[in-house]
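Every protein chain of the complex appears in place save one, which is left out.
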Amino acid sequence: MENIQFIIIIFFSPLIQGIIKKLKANFQGRVGSSIFQPYYDLMRLFKKEMVVSHVTSWIFRVAPYIVFVSTTMAAIMVPVITTKSTYSITGDIIVLIYVFAIGKFFMALAALDAGTAFGGEGSSREMMVSILVEPMIMLCIFTTAIAAGSTNLAVIAEQHNTILTPSHMLAFFAFMIAIVADTGRIPVDNPDTHLELTMIHEGMLLEYSGRYLALMEWAHYMKQMLLFTIVVDMFFPLGIAYNGGMSEIAVSFAAYGIKMIFLACVMSIVESTRAKLRVFELPSLLGGSFALAVLSLLTLIMIGR
Amino acid sequence: MTSMYIYYFGLLLFIAGAIIPLIYPQKMKRFAYIFPTVGACAFAAFGMYLLFDHPLDISAVSITPLLGFVFRGDAISGFFILLISILTFSVSVYSMGYTKNMANKGVMGVLFNTFILSMYAVILSGNVITFLISWETMSIISYLLVTFDREEESASAGLLYAIMTHVGTAFILTAFLLLYKYTGHMDFAGIKEATNDIPAGIKTIVFVFAVIGFGTKAGIVPLHTWLPRAHPAAPSNISSLMSGVMIKTGIYGILRIVVDILGVGPEWWGIAIIVIGAMSAVLGILYALTENDMKRFLAYSSIENIGIILLGIGASMVLASNGLHTLSAIAMTAGLYHTLNHTLFKGLLFLGAGSVVHATHSKNMEEMGGLIKLMPYTAFFFLIGSVSICALPLFNGFVSEWLTFQALLFDFKSASAVAKLIAPMSGAALAFTGAMAIACFVKVFGISFLGMPRSQHAENAKETSTSMLAGMGFLSLFCLLTGIFPGHTIKLFSSSVFLLTGADYSSSGMGILSMREISSSISPLSLFIVMISLFIAAVFLVRIFGGKRKITYGNSWDSGIPSLTSRMQYTATAFTNPIRVTFKKIYLSKRHTKVSYALKPYFAKAIEYRDDITPFFEKYIYQPVTDFIHSLAGKVKHLQSGDLHLYLGYILATLILLLIFWS
Amino acid sequence: MEKSFDLSLVNDFISVGILLTAIALNTLERLESCVKAYTYNSWLLFLLILVPAVTTNNPHLYVAASLTLATKGIVIPLFLRKIVYQQKLVHQVQPYISNLLSLTLSGILITIVYASLSKGISVTGFSNHALKISIAVILIGLLIMITRRKAITMVVGLLFMENGLFLTGFSLTSGMPVIIELGILFDVLMCVIILGVFIIQIRHKFYSVDLDKSTTIHDQLTTLKG
Partner (left out) sequence: MSGILLLLFIPIITAILCYSSYNRREIEYINLIGAAIMAIVSIFVISASLSAPIFFFLGMFFIDALSAYILSIVIIVSVAVAIYSVNYMGREFENRLINVKEIRHFYALLHLFIFTMLLAVVSNNIAIFWMAIESTTIVSSLLVGFDKDKASVEASWKYIILCTVSLIFGLLGIFIIYYASSTVLVGDGTLNWTELREIAHDMPPETLKLAFLFILVGYGAKAGFAPIHNWLPDAYSQAPTPVSALLTGALSKCAFLGIIRFAILGNECLGVSYCGNLLMLFGLVSMGVASAFILVQHNFKRLLAYSSIEHIGIMAIGMGIGGFWGIYGSLLHMLNHAIVKPLLFFTVGEVKSKYHTTLIDKVKGAMFVLPVTSTIMLLAALAITGTPPFSIFLSEFTILKAAVDAGNWVTFSLFIIFAAIIFAGFLRNFGSMVFGKPNIDHDGQEKKEIVKKRNKMGLGIIVVMAVIMLVLGLHIPGFLDEILKSSVKIIAGE
C-alpha cells in the first residue's frame, strides 16, 4: 500500500483541478463544468490526432514524456498518506525540487523548438518566474528542515512539534505564494486565457496538441497536487500515518482528502479575489514573499522555534 | 617504484609531444596530440596511485644552494592530477580533429603540451620556488595561447589576463615569503610542520593574500574581469583546458595553503569564503545570462561554478573551526565533487562550443539556430553538458549541488549567529543560481540549437569530425557515470578529503549517498532506474490507450501571417529581457530605442533597440585605479623635460640633500 | 712653527681670493669678463701652489705650478677668448635667474658646505679654509652651469669646478705629488672635453641650432627621431 500511494496523486490530480475550477465558477456565480471535466479533457486529447510543426526536432517529441515521467517520479518520492515508504531513501525534498526542474527545463526547451514567438515568450517568462520562486521555496524548506533536523520529507512530516511555530507560519505563507506562482495561477498567470500578452504556461504549450498536450496537462495537474501535498507534509502533517496499518491509513487518507479540498478552496478564493498582475510587477510580489521567507528564517534563529 | 616509472613515462611522452612538432611542424603534427593522449592515461594512473594515499617524493633538483626544484605528490595533488589527466585525454583526442587546418600547428602543439606539463608541475610542486616558477610558467603559456591568433582584441584580453595574474602572483609570493619568514622553511612540508609558530595576525594576512592571489586565477568576483575576456579569445580546445582545469589550480592553491598548511582557522575565514563564493556564483550567472557570445557565456558560468565550489569549501572550513570534523569532511567532499564535475561538464561544453564555432564561423548565438538537425551528435553532447551543469538529477552536477546544500545546512550547527544566517542565505543564493543556470542553458541550447537557422552560416553548418565527437562523447559518459555512481566517485577521493579535514565521509552503497547525521539520502542510481522504467512504461501505456498515433506535419502557428521566417523567432536578447528588467539594479542596464518612420507617427520603417549592461567592476573599480596610476606617471614624466640645465640642477640638488641629511 | 702659521694665513688669503672670483662670476654680465674671472682664479691657484714650492723648494711643486700657469692661466683663457670673439655670439651672459638670486643661492651653498664640513674633515697645518672654500667653489661652478644659458658659460663653470677640485686636492694633501700629477692629468682630460664640446658646437652650427636651448629629446612628447 505505502509503496503505491503515488497512484493517488496520479489519479486524483485532475479531480483537484476540477474542484478548483468548479469552486471558481461558483465564486463567479456560474454553474461551471463538472468536477470531472479534466478527466474528459484528457481522454479526448489522448484520442485526438496531433499536428506537429516540421521545424521541431526530437526534443519536442520527447519533452512531454520527460515532463510526465519526472512529475511521476516526484510523486513517488512524496509521502502522501503514510511516511513509511521504501522510496523515501531515493531522495529528499531538495531532490524533489530538482526533479521538478527537469520538467521545467525540457518544457522550456520544447517551447523554443517550434521557433514561434509565443513559445519563446512563454518560456522566457516561465524562467523569470522560476528564478524568483526557487530561492524562496528553498528558504522555506530550509526553515522546516532545520527545525526538523533533516531534509527528508518523511522525517519532516513526522515532526508534530513543529506545527504552527511562528517561523513555520511565515514560511507557510511564503510557500503558498510560491505555489501560486509555480502552478501558474492568478495573480501570476492566468490558466484560462490564451491571450498572447499575458500567458506564460499556456504559451509554452501552444504548439502541442493531442496526446502530447494531454501528457503536459496531466503533468501540470499532478505538479499542482504534489505541491499541495508537500505543503501538507511540511506544515500540517497532523493525521498522516506512520506505518502501513489499515486503520491509520484510512484515517490519514480522510485527513489528506480534507486538507486537499481546503487548499483547493484557498486557491480558488485567491484566484477569484485577485486580478492578474503585469509580468513586470511580479518581482515586487515575489520579492515580498521572499522577504517573508527570510523573516521566517530569522525568527527561527532568534527565538529558535 | 612502478609509479615512478609511470610518472617518467608520462613526462617523457609530453616532452616528446612538445618537441616533435617543433622539428616537423607539418607531417608529424598528429603526434603532438597522440603523445599527450597516452601521457594523460599514464598520469591518470599516477594520480590514482597518489589517491590511494601514497605520498611520494618524486624528485628534487637544486638550482642554487638556496633554491631547488622539489616535486612531491600526495592525495590532494593526486585528485587534481586525475582531473587534469581526464580532461587532457579527451581534449587531445578532440584536438586531433580540431587543429587539422589551423595556422601554425607546430607552435600550437608545443604550447599545448607545455601548458599541460606546467599545470602538472603546479600541482606537484613541493616548495615555494618550484610552485612560483611553474605557476608563472603556466600563466605565460596560457597568455601566449590566449593571444594565439595575434589579433588586437585577443592581445588586449591577454594583456588584462597577464597583468591580473601577475598581480595575483605578487600576492602569492608575499604570502609565501611571510610563511617562510615565520617558519624558516621554503618547502611546504616544512612550513606545515612549523605552522604553529606563526602568530595569528600573520596567519590572517597570509589567508587574505592567498585568497586574493589564488582567487585571481580562479576568477572569484571581483577579481574575475580577465576571465570572460581571456577564455573566449583562446582556441576552443585551450579554452576548455583553461576553464576546465587551469582555474582549478587556483582552487588547489587555496586548499593547499589555507586548508592544508594554515589548518583550521577562525570561523570568519570560512564565512568569508562562503560569502565570496555566493557572490561569485550569483554575479557570475547573472552576467552569463546576458551574454550572447557563446564562449564568453561559458566563461561567466565558470565564475559561477567556482563560486559553488567555494561554497562547499567555505562550509567545510566553518564546520572545521567548530570542531565538527565529520560534517566538515562532507562539506569538503561537496566542494571537491563539484570541482570534478565542473571539470567534466565545462570541458565538454567548451568543446561543444568549439565545434559549433568551428562549424558556423561565429560565436554569436543570434547567428545560429536549428543546429540540432545539422549537427545532431554535437547537439546531443551539448545537451548532456547543459543538463549536467544545470544540476538536473541523473547527472553529476546534481549530486555535488545536493551535497553543497546539505553542507550549507550543516553550518546551522555552528556556534555563531552570523554563520547561522549566512549559510542558509547562501543556500538560497545557490538555489537562485540553479534556477538562473536553467534559464541560461535553456537560452543557449534553445536559441542556438533549436528553431530555425538564423543565418547563412548556420544553414550550411556540418557535423564535426569523429575525433572531436569522440572527445566530447568521452566526457559526456563521465558526466553520466559520476552522476549515477556518487558512492564510487566519493570513495575515489575520500583520501584527499581525509588529508584536508582529518575526517572521512564514508557514503554507503554504490548508487546511494546517505547521511546518517540527518537521516537523509539520495540514490541517483535508483532514480535512474525508476525514471527509465517509468519512461518506457509511459510510452507503452500511451501507445495502448491512445491507439495508433496520427500525426500531421505542418508549419508552426504563425497567427495567420503567410509564412514564419527565422527572423520572427524569439531572439536571445528578447529571451533574457524579463530577467534583465527584473535585475536592472544590478545590471545598470541602459536601453536605447531608435525608431525611424516612413510617415510619422504611423508607419514605422525600422525600430532599432539596444540594451547595454554596465560592467560594474570594470567601470567603477578597475578604471579609476588605472586612470589614477596613469595620471601619476604622466606627472612624473615632466622630470625628463629635456633641458640640460635642469638635469644639472638635479645633480646639485641631490648632492645638497645628501650633504644635509647624511653627513 | 710660526712660519707654518703665517703660511696657513697666506693660504687662507689666497683661497678666499679664489672664492671671491667665483662669487664675482655670479654678477658678471659679459662673456669676456667671465673669461677674465677664470683667468684670475687660475693665477691665484698658481700662487697657492707657488708658496709651498718656495718654502719647501720641492721640484714637483715647481713643475706643478708652472704647468698650472701654462694651461689654466694662459692657454685655456686665450682659447676661450678666441672662441668668444670668433663665434659671433651675443656677448651677454643671459642668465636664467637674476644676479641677486644667484648671489644669494651661492651664499646658501657656501653656508651649507661650511655646516656640513664643520664636523667632517678639519685640515690642519696647510689652511683652515682652503678645503671648505674649494668645495664651495665647485658647487658655485655647478650653479653657474645651471643658471647660465650659453654653452660657453657652461664651459666656464666647468672650469671653475675643476679649479676648485684642484684646490681641494692641494689643500687636502698639502701638495702631495700623486695628487698634483692627477690634477695635471685631469687638465689634459679637460682640454679634450672642451675640444669635444666645441666640435659638437660647430656641428650644431651646421644644424643652425643653438645647442644651449635645444631640448629635442625628452619624455613629455614622443621624440623627433623615430
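Labels for the chains are A, B and C, by order of writing; each one numbers its residues from 1.
As a convention for this text, a contact is a pair of C-beta atoms (placed from the backbone, for glycine too) under 8 Å apart; a residue touches a chain by one contact, two chains touch by 3 or more.
For clarity, every value in this text was computed on a predicted model and none was experimentally measured.
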Original post:
Who does the absent chain touch among those shown?
Top reply: B, C
Original post:
Of the listed residues B:E136, B:D504, B:E517 or B:D558, which contacts the missing chain in the full complex?
Top reply: B:E136
**OP:** Looking beyond the chains shown, say which of B:I34, B:M48, B:M102 or B:A170 touches the absent one.
**Re:** B:A170
Subject >> Interface with the unshown chain - residue positions in subunit B >> reply: 61, 63-67, 129, 132-137, 140, 147, 150-152, 154-156, 158-159, 162-163, 166-167, 170, 173-174, 177-178, 180-181, 629-630, 632-634, 636-637, 639-640, 644, 646-648, 650-651, 653-655, 658-659, 662-663
Original post:
Contacts of subunit C with the missing chain: which residues?
Top reply: 116-117, 119-121, 123, 135, 138, 142, 145, 154, 158, 161-162, 165, 168-169, 172-173, 176, 178-179, 182, 185-186, 189, 192-193, 196-197, 200, 203-204, 207, 209, 211, 214, 216-217, 219, 221-226
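Everything that follows uses one rule, which is that only the chains that are shown with their structure count from here on.
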Original post:
What is the distance, in whole Å, between the centres of subunit B and subunit C, each centre taken as the mean of its C-alpha atoms?
Top reply: 70
Original post:
If you average the CA atoms of subunit A and of subunit C, how many Å lie between those two points?
Top reply: 100
**OP:** Please set out, as single numbers or ranges, the residues of subunit B touching at least two other chains.
**Re:** none
Subject >> Numbers and ranges of subunit C residues touching at least 2 other chains >> reply: none
Subject >> Residue ranges of subunit C touching subunit B (in the complex, touch as defined) >> reply: 96, 109, 112-113, 116, 120, 139, 142-143, 145-147, 149, 212, 215-220
**OP:** Quick one: which bits of subunit B touch subunit A in the complex? Just the residue numbers, please.
**Re:** 369-370, 372-373, 387, 390-393, 398, 401-402, 405-406, 409, 412, 417, 420-421, 424-425, 427-432, 434-436, 438-439, 441-443, 445-447, 450-452, 512, 514, 518-523, 526-527, 530-531, 534-535, 538-539, 542, 545-547, 549-558, 564, 566, 568-570, 574-579, 581-582
Subject >> For the subunit B and subunit C complex, residues of the former touching the latter >> reply: 637-645, 648-649, 651-652, 655-656, 659-660, 663
